[in-house]
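With one protein chain withheld, the remaining protein chains of the complex are depicted in position.
Which chain is which? They are A and B, in the order written, and residues in each are numbered from 1.
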Amino acid sequence: MAQVRENKGARKAIVAVVLIIFTIIYMIPLFYIVNTSFRPWADIREYPPKLIYQPSVAAFIRIFTARAVYPPGQAPTEQELKDMSTIERIVYKETNERIVRTGDLPRRYLNSLIICVLSTMITILLGTTAAYGFSRFPVKGKDDWMFFILSTRMLPPVIVGIPVFLMFRNVGLNDSHLGLILLYVAFNVSFAVWVLKGFIDEIPREYEDAALVDGYSRFQAFRKIVLPQSVTGIAATAVFVFIFAWNEYAFAFMLTRNTAQTVPAWLPYQMGVLGFDWGAAAAGTTLFLIPPMVLTILLRNHLVRGISFGAVRK
Amino acid sequence: MVKKFGDFTAVKELDLTIHDGEFLVLLGPSGCGKTTTLRCISGLEIPTSGSIILDGVDVTDRRASQRDIAFVFQLYALYPHLTAYKNIAFPLKAQHVPKEEMDKEVDRVVKMLRIEHILDRKPKHLSGGDMQRVALGRALVRHPKVFLLDEPIGTLDAAFREEMRTELKALHVDINATSVYVTHDQEEAMSMGDRIAVMNAGVLQQIGEPHEVYANPVNLFVARFIGSPGMNLLACKPETGENGQLGLRMRGNNELLELPGTLQQLLKEKVERDHSLVLGVRPEDTTVHTAEQEHSLAAEVYVTEKMGSYHIVDLSYGEEIVRARTSAYVDMEIGQNVRMSFDMGRVRFFDSESGQSIMN
Partner (left out) sequence: MANLKIVSVTKTFGDIEALKDLNLEIHDGEFFVLLGPTGAGKTTTLRIVSGLEKMDSGQIFLDDEDVSDWVPATRDVAFVFQFYTLYPNLNVRQNLEFPLKSPIRNTPQDQIDKKVAEVAKTLHIEHLLERETVNLSGGEMQRVGIGRAIVRTPKAFLMDEPLSNLDAKLREEMRSELSRLQKQLGQTFFYVTHDQTEAMTMADRIGVLNEGVLLQIGSPDEIYHRPTSTFVARFVGSPRMNLLKVHWKNDVLASPGEEMVFEITDAQREMLRKYDKPEFIIGMRPEDISVHDERREHNCFEAEIYFKQSMGAEDILNLRFGKLVVQATVPPTHGTTVGQKICGYFDIDHAHFFDVDTELRIE
């Protein structure tokens, strides 16, 4: 008995250590970005990087504003300095700039939110209903359809970049929210249908059959029985679909410019007069991480299978 | 051996010895701990305390693969991507047995189970019975020390199950391997076991040969569980009648049942006055009379079950149901008032509180 128990303890310790190491490695890029967003301008380019530094929020201010450098010989006067708000002063101190107006980030952030939330909702709606159809009904050529749907993911999306651009321009969907939403839905629905069909397949048909016999319409049976039991699948799919849309760069870059431009298409281009503004980019990225994290945290309970279907004796 | 899962004790202090070449059946309702016991013997579970000794060797710490046992699962667990032949050969392949020897062994087993004609098929093209045989073949091919079978025929059609019962037992007689068989079906246990170990709620109730467990159940649980239908159990109390003879006051309808001298003697010895008892009598020892009858009790027909070669008449007696076995040529109406009598030479008595048999 002792033999088996000891081995178990040692194994557990080794596994724990390995997991910790991997977690640390995994977290390094994330840590690096957040770290950079609090570094003062002067320290960012330093190599080897200073471990200890005075954290500054200048990068965050910069990402939200458009600025102009004070030309040589036009530094702010004593009085002007006194009149400056804290924010303006921080910016001046760090990069010798004055704030001209609010930057482009808020608008792009909003665009990202609108486009991604709406496309995710539509994808889930279409995906769940299509998955239910494929799962429950004898669709002719079902296997072919499923394969066809999957095949849309086999192509690197960028290949169709130019044709899509031309198509969008023809119908006037260029640089529009609707255009990007439709595009994201088109790409994600395939994934959603595949994953959700798997989840719905696992729900025993007898539950709906019983409801049908009891007098419910198929749609009611779907709503009252299948949906509550597919919550896990829907939550997981929603998270994946949202993250895909949220991070999408290529098409956002090609198809949007001002009105509907999303954060990924804009963030890598933070050029300041002093060169590429790493700090601002990092700050923007840090802020950009927040919505997916919030979404996952909100859905965390649904991502875990709680209730067993527990109907058969055992 | 004790086995706990968190706070739940699945098996409580089990002591069990299985003899060489014996076919032992672990019998009990779902959740009684029989499958857990089997899994502990196999090594798929490790007991919380206690030991498993196989052929004189303490194997409690050994992994399942090192115990030289073969396990036949309830749902066969056949590899769906392999043919029947490959499924059977699998354990030998895992041990790197040379091909010639492997073929010879598989051949031997296949002939024994009469499945030569399905060797090329994959499990999805096999009937339930064939899959069962392939699963057995996979176990047989290894010459293990012990066979462990977990309700292997439970999922088969009723008609098939009967066939397989005879086959399994005949197979056991042929190869004479020590086998432990788990089931909830007492018919299977009675027909196949050399000895039956009855379990309930993690506790071993009784162990003995089938006819022993049938004729002399040690407590109410075994009395009810063994036998199809189980033993009738009637609440009663010994009471001295007007004639000075000891009888039983039946709780069902408050009648006084007379007892033969031998039973009176037994009760006088074993039972305190006024102590509540349970009278146990099997359906085949219960007779239904449509006319008045001496030494009988009044009852009402609840329902008749036609079994083909005989009938089982369920009688309602007070709050209890008493079952009697009658000939197939008798027909009774629901609600009919009848009288029932018992073969007093074959009744058994149990203590109403402890549930233990008082016969010894």
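Of note:
FYI, a residue touches a chain if its C-beta (ideal position, glycine included) is under 8 Å from a C-beta of that chain, and two chains touch if they have at least 3 such contacts.
From a predicted model like this one, the values you see are computed outputs, not experimental measurements.
The chain not shown here is touched by just one of B:214, B:317 or B:349, and that residue is B:214. The chain omitted from view is touched by exactly one of A:57, A:186 or A:225, namely A:225. Contact with the omitted chain, checked across B:187, B:320 or B:351, is made by B:187.
For the chain missing from the display, the contacting residue among B:226, B:246 or B:347 is B:226, taking the whole complex into account. One chain is missing from the display, and on chain A it is touched by residues 204, 206-207, 209-217, 220, 225, 228-229, 307-313. Residue-level contact of chain B with the missing chain is found at 29-31, 128, 157-159, 162, 165-166, 169-170, 173, 184-187, 190-192, 210-211, 214, 224-230, 282-284, 302-303, 305-309, 312, 314, 321, 325, 328, 334.
The rule we apply is simple: only the chains that are shown with their structure count from here on.
One simple way to say how far apart two chains are is to compare their mean CA positions; for chain A and chain B this gives 59 Å.
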